[in-house]
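With one protein chain removed, the remaining protein chains of the complex are shown where they sit.
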Amino acid sequence: MLDYNSKRKYSNLLYFFFASLCFLVALIPLISILYYTIVNGASVLSLDFFTKVTPPIGASGGGILNALIGSLVVVAIASLIGIPIGVLGGAYLSEYPGKFSYYVRLLAEILTNVPSIVTGIFVYQLIVAATNHFSAWSGGVALGFMMIPIVAISTNESLKLVSSTLREGGLALGISRAKTLIYILLSTARAGVVTGIALAIARVMGETAPLLFTALGGQFLIHSPNEPTTTLTILIFDFGTAPYTNAHAIAWGAALILLIMVLGLNIIVRVASRLKIKGET
Amino acid sequence: MQTQQARRSAQKQGAPRSSLLHIMLGIAAVAIPVITVLLIYEIGNGSIPSIQAYGLNFLFTSDWNPFPANGGPPILGALPSMYGSVVTTVLSLIFAVPISLGVALFQAELAPRKVRAPSLFLVEMLAAVPSVVYGLWGLFALVPFMRVYVDAQLGSKLGFLPFFTGQTDGIGMLTAGIILAIMIIPYASSVMREVISAVPTSQREACIALGATKWETIKTAVLPFARTGLIAGVVLAMGRAIGETMAVTMVIGNVARISPSLFLPAETIPSVIANEFTEVAGNGVYLSALFELGLILFGMSFLMNLAGRVIINRLGFKAKQ
Partner (left out) sequence: MGGGGMPATMPTVALLGAGATFPAPLIQTWTVQFNQMYSGVTISYNPIGSGGGIQQISRKTVDFGASDAPLSNAQLAAAPGLTLFPETLGGVAITYNLVPFGLANGTVLNFTPNVIVGIYYGTITHWNDPAIAAINPGVTLPINLITAVHRSDGSGTTYAFTNFLSDVNINWATEVGYATSVKWPVDTAMNANGVGAKGNAGVAGTVAQTPGAIGYVDLIYAVQNHLGVGAVMNAAGNYVSPSLQTILWAAQNATGTPNPADLRLHIVNAQGAQSYPIATYTYMLTYRDMSLNPDLTQQKATVLAYFFWWEVHGGQQYSSGLDYVSLPANVVAADEQFLLTLNYQGTQLLPSSLMPG
């Protein structure tokens, strides 16, 4: 039998091994997803892919232009709702702490995990059923509702990090609370707030379920946000589950573009904030 | 505390009271509870016909028959989808909790400084992958893999267990559980990592001073201290898993069935709604039943997230002291 100290040493090694193994196991799906998406998606990329709209289902050729524009339109509308309300709401949470803020913050944290399908049927009932009309902007509203709690929490966190002496200094100089907030606090927390917004955009860009019953889908470029539209995510779902290899190829291509946009945004944001931290120290 | 002092001192000095600011920010903040109430109202309202038609039996009926043969009213129940939701969530936790704990320990305790940042980054990338891309990968990579390598082996070696009976084509609860596990690992591990990091260094230093190995420090000082938080992390992961829609819908097969076999296609509440919502044909109670399922789902997710959050918040205060 091993002596006591050897046993301790080996169980320590075992722990190292297990934890590292867990980490590597967690990475396998990431590598696999990247591999499949790049290999399957790259083969379908071409100039046509970015300039043509989706083909009839099952047909070859065509592209994803309408889905790309659809995604941008829907996310833009979501941002118009999510960013102002989220930032201002998050500012409230840090400027006026108290029981109300505590419960709003708690509610926001719960809302960030609300099943996206629930948001979808909620906005369907709220807008689509009430107006008898599918539209890109109703999809934008659904995503906007999802963005608000995310942006509020990240704004709140960024403002919390700002030293209170800055707040007190502003007030001590007789600057109004509003000006203190805007010119001193938010500008100091600017990096964190922008990071939070960018991550929220990346998150809603990848959402599908809320759009299935609001933006619905479409074959052409839309003329206005009042029309229904397809998005990259709707396209991946529709074409990925169709029984045609042509459709699958387009789905992989769209998935590659979506991954580049979403992961790219994540990477840019994190690298930028790390550079900024390095620059400031 | 400090902000209240600042406010009082500002008021004493006669600084202008920005009540306009208070109102504007307040409106934005109040949007969050308003949206929540609106959500519950719309979904609740949509559920009323179904609640009136089925009552409490809805939760215990295992039939899902929107168009009965005799032309009568639909016979609908939540049990098949609730069963599928619970089983896939439990499955996902069985896989995800140990791995998330390992990842969290790796990131918080084990990784050298240079490895730590990339390790955080990589797991965050895993979290950033959109659900529908997980579903696409699941459909074309994971399902064939499961069919050929995993299900066949489990069926032949452990086929005496009720879990591994039945014809397998890779689409079913087991695959859905695994994809769900992969998707909640980043979230669960990040919560666990924060909880572990929140353990005061004084605890760790005491152990090291006594000559403990890293593992012994973790086993005796860190984990017991963090236990409540880790459980909260599991509860939060559960809340996230139960609401996951797209990836599960694409690999679970979408059949209303209650069966112990993990190989067979089934459905979860989100997958039922995703599949059937737009295509309900004019039948008032059918659509309303889908809303009721949505209400049940929202309730479960809400409670799990509330429980997890409240526990974490309480710990947050404790750790700061």
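Assorted remarks:
First chain written, first letter: the chains are A and B, and each begins at residue 1.
By definition in this document, a contact is a pair of C-beta atoms (placed from the backbone, for glycine too) under 8 Å apart; a residue touches a chain by one contact, two chains touch by 3 or more.
On a predicted model such as this, the values are computed, not experimentally measured, just so you know.
Touching the chain that is not shown, out of A:23, A:49, A:92 or A:134: A:134 (per the contact rule at the top). The missing chain lies against chain B, touching residues 63, 65-71, 143-144, 147, 166-167, 169-171, 253-257, 264-265, 267, 275-276, 278-282, 287. One chain of the complex is left out; on chain A, the residues touching it are 55-59, 128-129, 132-134, 216-223, 227-228, 238, 241-244.
In this text, only the chains that are shown with their structure count from here on.
Those residues of chain A whose C-beta lies close enough to touch chain B in the complex are 8-9, 11-12, 14-16, 18-23, 25-27, 29-30, 32-33, 36-37, 40, 84-89, 91-93, 95-97, 100-101, 103-104, 106-111, 113-122, 124-126, 145, 148-149, 152, 164, 167-168, 171-172, 174-178, 181, 202-203, 205-209, 212-213, 216, 233, 236-237, 240-241, 248, 251-252, 255, 258-259, 262-263, 266-267, 270, 274. Across the complex, chain B meets chain A through its residues 2-7, 9-10, 13, 15-18, 20-22, 24-33, 35-36, 38-39, 42-43, 45-46, 98-103, 105-107, 109-110, 117, 119, 121-126, 128-137, 139-141, 182, 185-186, 189, 213-216, 218, 236, 239-240, 242-246, 250, 270, 273-274, 277-278, 290-291, 294, 297-298, 301-302, 305-306, 309-310, 313.
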